[in-house]
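I am attaching a structure below and will ask some questions about it afterwards.
With one protein chain removed, the remaining protein chains of the complex are shown where they sit.
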Amino acid sequence: MTETIEAIINWLARPSIYVTVATVLSFVMFFNRVFWTKRAGLVGLLLVIVFFAFSLRNDNFRGIVTYPDNVPIISMLIIVFFFTWLSMFQAYRNDARIQAGGRPVEADETHDKVFTWPDLVYPEFIAAILCTAILVVWALGLPAPLEEPANPNVTPNPSKAPWYFLGLQEMLVYYDPWLAGVVFPGFIIIGLMAIPYVDLNPKGNGYYTFAERKFAVSFFLYGFIVLWCALIILGTILRGPNWNFFGPYEQWDVHKLEALVNVNLSEFFWVKALNQGLPANWLLRELPGIVLVVAYLLILPKLLAQTIMKKMYEQLGAARFYLVAFLLICTVALPIKMYLRWLFNLKYIVAIPEFFFNI
Amino acid sequence: MLLSILPLLLLAAPVWAYEGVEVENAGSLTGRVRLEGQPPAAVVTEVHKNVSVCGTTVEDRTFVVGEGGALANVVVYLAAVGVGRPIDLEAIGELDNRECRFEPHVQSLTVGQKIEIKNSDPVLHNTRTEVLGGGIGNRINLAMARAGTTIRKPIRYPGIHRLRCDAGHTWMNAYLLVFEHPYHVVTGTDGTFELDEVPPGEYTLMTWHEKLGTSETKIGVKAGELVEVPAIVLKQSQ
Amino acid sequence: MLSRMWNGLIKSQVWNSFFRHGMPSTNRNRVLVMMSNVILHLHPVKVRKSGVKLEFTWCMGGISFFLFLVETVTGVFLMFYYRPTIEFAYADIVDLREQIPLGMTRELHRWGAHAMVITVWLHMFRVFMTGSYKPPREFNWNVGVILLVLTLLLSFTGYLLPWDQLAMWAVTVGTNMARATPFVGHEGPGAALLKLGDISMVHAGSDIRFALLGGRFVGAGALLRFYVLHCIAFPLVVALLLSVHFWRVRKDGGISGPL
Partner (left out) sequence: MKPKKAQPDHAYNIPRLNKIFFWSSLAALLSIVWWVVDVDYDKPWKRYQREFRSLSMEKVRAQLEREQNRLARGRRKQQLEELHAQLTTAQDGLRQRRIEQEEARARFGDAEKRYYVADQANRFARAVYDAYRYEFETLREHVEEGHGDHAQLEQAEERLHELDLERQETLVEFQEATAERDAVQAELAALTAAVDEVESGIATLEAEKTRLEGQLESLEGGVVTTVRNSPMLDFISPNIKIQQVVVEDLRFDVNFQTIPRVDRCHTCHQGIDKEGWEEAEQPFRSHPNLDLFLTSRSPHPIEDFGCSVCHSGWDRSVDFKYAAHYPRNAEQREEWEQKYEWETIHKWDHPMLPVQYAQASCYKCHKDEVYLAGAPTLNMGRETFERVGCWGCHKVEGKIGPKVGPSLRVLASKSDRDWVRRWVEDPWSFRPTTAMPRFFNLSNTSDERSLARNDVEVAAITEYLFARSERRSVQRMPHGLRGDALNGEQLVNAVGCKGCHLVGTPEGGLDSITTRQRFGPNLIGLSEKTTSDWVYSWIRNPKHWNPDTRMPNLRLSAQEAADITTYLMGLAPAEGFGSEALPDLNPQLRDEVTLEYLQNSMSRRVAEETIATMSNYDKMLFLGEKLIGRYGCYACHDIPGFETAEPIGVELTTEGSKIITRFDFGLIHDVPHTRWDWIETKLHDPRIWDRGKVKDPQEKLRMPEFNLSDEQITAVTTFVLSLVKDEIPATKRKMYDAHEQARNEGMRLVSNNNCMGCHQLMDFGGDFAQYVEDPSKAPPLITPTGAKVQPEWLIEFLHAPTTIRPWLEVRMPSFHFEREQITTLVSMFQGISRVDERYPFLDRASITPASLRRGRALFGQKGTSNYATSLKCNSCHPSGNVLPESPPTQWGPDLNMARERLRPEWVPDWLRNPQAIQPGTRMPNFFYDEDTPLVENPEQDLIDLRNFLWSLGDSGQVSSRR
């Protein structure tokens, strides 16, 4: 019985299933109020408890989860779950009030002012004291990890980036470093900074709401929870030696091999489809890929503007809209590349190693 | 060989140092050692060297049996005594090389005492000891070239020392048993022995004979009493 | 007698200079406490009720700031013992564990750093969810994003300092990406185009990664650079931006709420 459940969870944890489930589940949940009630919160909490109670019996899982540096990541998982629920709970509550013709809770309270002392400073002070206590107990319980002295000749297997960058490291599986390590992180920062300027929706300023800004919230939540936090969890718990995938209950065996033969789009196009050798000229060789990428980046936004996002285009104006659309398709590019890899073993859409330019 | 290692282990067993004190309420032990059965016929060795001094034949003295089987040259001792009467450091054992024989054949001494080795013959003798089962080489190897030479040698190592003479007198042999405590004695020709000033208590009384090995008897000593040990009967082992 | 002494004490100049207004048990005193206190620079005298509710704010901004202070204090303590050279770095970390008084400071510093990364994320999460980046708070949101990046960089630079395998290889993995930076990384697309005649301008000894590490590999230069960035450069910038951030919070209408 235990083994069956473990096998199922191991299977569910495979990157393809994991990302698919996370994506589908998150969207289903965003748009359904039933998940954001107190009862649902309790059920969720119970599920988490049951999951950990079950999993901690497994030596391998316990070993990873209780490794001191991983503890904050696991806490983050639970904390993020909780706060997502909390914010969505408040958002749906306000939405219900607004729908009923009322105002959000916060708006009601806006006119009541209280003295900073003690109402603000006192809780802040208590929070600081509690933080101290938690931090000290945490430090008492878990020693800071220290490994052997730095040795440039011995590469640890796996060698992992600091945990908060594991999402980026996971991206490295699908994209080259210049994209995964430089361009996309840059886009994340630019995207975050652009938010106030592209979100012209005047509603939802200063209070929780979902109904009034469905696109913004779901886009942000998907990015933060699935593409950032979930990938960190994936990188921490499910990536073992040689960056191979290991189920949460699977022994990290250095000898595990994955059958990975990846093929570039140019090979698909020239060899498989046209049944001829690869052209010597790189431009010609990569033409299909370049066309595809250019189309994705240039034509797709235009298409979106004319079709399903027409309303938004009208609201935002061209410049803002294309920025949003660009960020959106860049965000979606990651899961797209993931699926291409999983389904077709596709390595690069454009592969020009001559210039270190691979997409 | 094995026979002789055994008592050595017993001798070596008490590793703590012996402590001499004035014994109050001491008791004594007395008894007799007897051989059961006929002793084997003595081996006679023909002599080819220094015949004028040594004679033409030599008889070995492993079994010296008196009336009623009284067995001489048996060492009787107490095992593992830690505290008892002070060791008489002035006492001196004697060993004479006379007519190409060691005299006496068996004797016992306590660590710290001395042995006086003497050559009564006008030929070269040496006295070499091998510690049986000890593997530590010789402890004594002294030459006496001139008749009348005497050497006093302090005894330092407990154990069973077999004495040899290498000056061509291959038959010469004797035994010297060295203990860390003073409770040991060699039986005389009448097979009797006596141990004095024994502190009251329970003991193991041991006997050692060069061919018969060891035997042991449990014995209790009470304050101020003379204990008659039942006759110790040794059998010829096959 | 005791009460006389007490009265004498609370009337003394020292006492009065410290506690100007007596217990803040009346509204007047509460106002005065805020008006005459250093906290005035952070908080107004009165705030919106929604703005103090834990349910609303999650207190994540405050906790982040508090953790920043904890990091500063423990960090200063660690600096007493730690020497950023490849000869001593590792041994000093071992000694921090084995023999230095208050021998848990490194734990506090490390776990505090991890916690701070999480609280800063959650702070951003909350601010987004309450739409608090919307006008007039656009600028402060941007300051916040920079602070978030700086928090990650602080943590990342500190990661190298123990100089163990974990540190070195995590930083190697992290900085290896820099070599693929377009144009300025020597394995990045476009780097090959930057040439003066035959001389390549961007190579392993001159690219962005080299500048970051002070060498081609994670070595003595990287350790020193990361140390200086970790202890001086980033904290200073963070402190500066924090003041701006707090000041903007007040100027933009206090802790967010419907405007």
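A, B and C label the chains in the order they appear, each numbered from 1.
What we mean here is this: a contact is a pair of C-beta atoms (placed from the backbone, for glycine too) under 8 Å apart; a residue touches a chain by one contact, two chains touch by 3 or more.
All values derive from a computational prediction rather than experimental measurement.
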Touch partners, limited to displayed chains, of the chain removed from view: A, B, C
Among A:N153, A:Q276 or A:T307, residue touching the chain not depicted: A:N153
Sites on chain B contacted by the missing partner chain, in the whole complex: 1, 21, 48-50, 122-124, 126-128, 130, 136-138, 141-143, 145-147, 149, 151, 153, 164, 166-168, 170
Sites on chain A contacted by the missing partner chain, in the whole complex: 112-115, 118-119, 122-123, 125-126, 129-130, 132-133, 136-137, 139-140, 145-154, 157, 255
Interface with the unshown chain - residue positions in chain C: 27, 49, 52-53, 86-88, 90-91, 94-95, 97-99, 101-104, 164-166, 219-220
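One rule holds in what follows: only the chains that are shown with their structure count from here on.
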Chain-level touch network, classified as line, ring, star, complete or other: other
Two chains joined by the most C-beta pairs in contact, as defined above: A-C
Averaged-CA centre spacing for the pair chain C and chain B, given as whole angstrom: 91
Length of the line joining the C-alpha centres of chain A and chain C, rounded to whole Å: 24
Distance between chain centroids, defined by C-alpha means - chain A, chain B (Å): 95
Residues of chain C defined as touching chain A within the complex: 24, 27, 30-31, 33-34, 39, 43-56, 58-59, 62-63, 66-67, 70, 86, 90, 93-94, 97, 104, 106-108, 110-112, 114-115, 117-118, 121-122, 124-126, 128-135, 137-138, 141-142, 145, 148-149, 152, 155-156, 159, 162-170, 172-174, 176-182, 185, 187-192, 217-219, 256-259
Touch list for chain A against partner chain C, complex: 69, 72, 75-76, 79-80, 83, 86-87, 90-91, 103-107, 109-110, 112-121, 123-124, 127-128, 131-132, 135-136, 138-140, 142-152, 154-156, 159-165, 168-169, 172, 176-178, 180-183, 189, 192-193, 195-197, 199, 201-209, 213, 217, 220, 224, 355-357
